[in-house]
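Only a single protein chain was left out; the remaining protein chains are all shown in position.
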């Protein structure tokens, strides 16, 4: 198990946003996290990455307890996420953005006496990642000038550059128009086999194409975890999404 | 000895109440619109000069000039909001800071042109001058007036926010603007009205301040620092917060200058930095 959460609980006052969530992610996993709006999916991701501290429970990465570790340290240990809403560097080019991530990873970002151009390997690695995602042609334009779908891909590029063991994708296809989502599908399909991936998605096409297991989150708690087909047939899931009396 | 402490507390409280009236508008608009309006102090200055003008040129009684000071500042703020501020809501903190500081400079220059650089004294009605003696301690009548007026304003604010529908709309918009908009609240109108009310209160505060701290073209910039301290210490968007912050600052300033005059405002600034480090969102701030 590369990632494990044990009974994660979180409430804001009387509002319970996470109830006793325990999941396990094996290496190479392709798990989907689904649930109605407000179920607490993004909150759960925030809890795993350390943006939020749980009230109780533990989070273990590769067997090590990271419940008290900061977000940046978790990334350094291999736990990375992408954001549902693009959280990019608008004025930097994708090349610069990804190079920054690589430099931070190699702990070379603080070397203010070395010119950026001297970090050849970082720049080339960054270019390679962007090329794999089909962004080579726009890699040197400011990120804000890219199409929305391309920006979503930069979001993933930033995450991949950290060389994660566990990758949490928060609705990677959110807001991407249909004609741009093909590239996105390809990218998700070709993610390195050894990375454990947990992705939040509303787009059922992606869920059924890529997920080997689906976790259904409702009102902060895990309703069930099963294969996509089992989840599709489960009456409780139907009820949650469609309401009672909708057969 | 006790008498001195009481007087210091009393004077400090009066000064604090004045600061509250000056600042409450800014904390609401900051919490509501996230717009750093450093020209807020200039609205205070405007209110002060309106009072001076009405009293000296037109012989109006002091009390009657107060609502006019409120109205004048509110009206000018509406115009400024429509013409300028609206375009800066997304412009970033630095731009908002610099634009509104530029506005203060222009206002100060305007005041210098029309009124000169000197202090503007006014003559209060006789019942506000002098003092009242209680238990052997003399309390200034004007300061009592100030405290009473501020408490009335606080009560009105509290009532409006907590008991009226409009108040509920303001609270909703401060709490979560996007959801409020989604629920159908005309957020733009709420902004405009709240901004006008807040600036009007600043104008009123400026008029009330003449007797305590004087009025000259540098008022806008000078009191800006005090107002900012009240708002940051109290917490953006929190009226009880700015009440608390104003009281603390008022008493702290008066007490500090009384006990350790050589240090001047040093203790105030130290308190500001210390509080912000422990609670960056202010004593009663959200988030």
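For clarity, chains are labelled A and B in written order, and residue numbers in each chain start from 1.
Operating definition for what follows: a residue touches a chain if its C-beta (ideal position, glycine included) is under 8 Å from a C-beta of that chain, and two chains touch if they have at least 3 such contacts.
The rule we apply is simple: contacts and distances are computed from a predicted model.
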{"item": "Candidate names \"Hydrogenase 2 maturation protease\", \"Branched-chain amino acid ABC transporter permease\", \"CBO0543 family protein\" or \"3-isopropylmalate dehydratase small subunit\"; UniProt protein name, chain not shown", "value": "\"Branched-chain amino acid ABC transporter permease\""}
{"item": "Where the missing chain makes contact, among the chains that are shown", "value": "A, B"}
{"item": "From A:3, A:32, A:61 or A:139, residue that would touch the chain that is not displayed", "value": "A:139"}
{"item": "Sole residue of A:24, A:104 or A:180 that reaches the chain not shown, by the stated touch rule", "value": "A:104"}
{"item": "Residues of subunit A in contact with the chain not shown", "value": "49, 70-73, 75-76, 80-81, 83, 87-92, 95-97, 99-101, 103-105, 108-117, 119-120, 122-124, 126-127, 136-137, 139-140, 158, 161-162"}
{"item": "Sites on subunit B contacted by the missing partner chain, in the whole complex", "value": "30, 36, 84, 87-88, 91, 93-95, 97-99, 101-110, 112-113, 117, 225, 228-229, 231-232, 236, 262-266, 269-270, 272-273, 276-277, 280-282"}
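One rule holds in what follows: only the chains that are shown with their structure count from here on.
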{"item": "Distance between chain centroids, defined by C-alpha means - subunit A, subunit B (Å)", "value": "46"}
